[in-house]
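Here the complex is missing a single protein chain, while all its other protein chains stay put.
Our next item is chain A:
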């Protein structure tokens, strides 16, 4: 009994001492030392959305390794902790808390997924963790008043939907257009963009799917029986492949137009295997250099890094994406300067003026936290996915779709953004 009382007393004493949670000091920034910056991310490395996406974080990591080998940023090496959430919002809750509370990361970078990341917005905001360049085009990331530390990367899905819709309007006029979207903000925002241009009546059949049900037979059947000629897909890669494959089995081959997040040719071809020829003529939109564009200086840089620091992993749109995110993050770190704090990082993003491999504009400012603002159409011809036509930009409201004429600058000679 005496021992129990003593133990209890000891516990209480320790409790009394440690009840001041990191309020003092001010000099210490979570995840930042003189030699290291620790950041974290959540990605579907397993599960229904892992096809393609599981290669993004390794690519980002490879870019950081490349920068670290050259001395890092302001003498600090970047460490990226990657947690698997299986594209399950419940797991995201768990792993993001682990990153923030346990691993004490400086920031979350490029957390992937609309349904998954939506659930951790409030948590990250209440912990004041910078939440940079979310890997999704949901409009939720652009709410500076409510979530001052959250910034997007992808063009938002409504912007993309408007650009895809205006392509249909100009180049496929009079065709019966239909829509398949994921049953969350991804699908809804995208549909809002498409109908924003074509009108509600301009989309004849609207269908949704959930990632927990791996059967899109009924949806495809609805498109086929209504004789849809154009089908716009707001789908993740696994479900793009599934839909195109299911349709082919039903003998149904409309013109598919796919959102950039689910339209990478290499990822889809790998999923479809022998049925990859079904992808001929696939239309889509994108805003980063095509992985196949061997003459693009950005692609050359990323390919070099991929060989050297990513064990020569397959080079596709996901690799380009992951490294582009890494490049933008290093750019922002450089701009934040030597005295790195969470505030200085967010101020640096809001200062804006960033360019990189992307085709459209990055519009970061104090009252705009959305990511890229433009896309260019792509088409698959003879197993090669490439761009055609001009780059378009627009907003997520009622603004017009206009051409964007600036071209991205070449990367710096050493491949690392210069200090601001």
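Here, a residue touches a chain if its C-beta (ideal position, glycine included) is under 8 Å from a C-beta of that chain, and two chains touch if they have at least 3 such contacts; residues count from 1.
We take it that contacts and distances are computed from a predicted model.
Chemist: Not counting the visible chains, the remaining one has a UniProt entry; which protein name from "succinate dehydrogenase", "Nitrogen fixation protein NifU", "Branched-chain amino acid transport system permease protein" or "Pyruvate flavodoxin/ferredoxin oxidoreductase domain protein" does it give?
Modeler: Hidden chain identified via UniProt as "Branched-chain amino acid transport system permease protein".
Chemist: Would you mind spotting which of A:90, A:366, A:406 or A:419 touches the chain that isn't drawn?
Modeler: Result: among the candidates, A:90 touches the missing chain.
Chemist: Taking the entire complex into account, which one of A:114, A:150, A:166 or A:318 touches the absent chain?
Modeler: A:114
Chemist: Could you pull out which residues of chain A are in touch with the chain that's been left out?
Modeler: Within chain A, the residues that touch the unshown chain are 8, 11-12, 14-16, 18-19, 21, 23, 45-47, 54, 58, 84, 86, 88-91, 93, 97-98, 101-102, 114-115, 118-119, 121-123, 126, 183-185, 208, 210-213.
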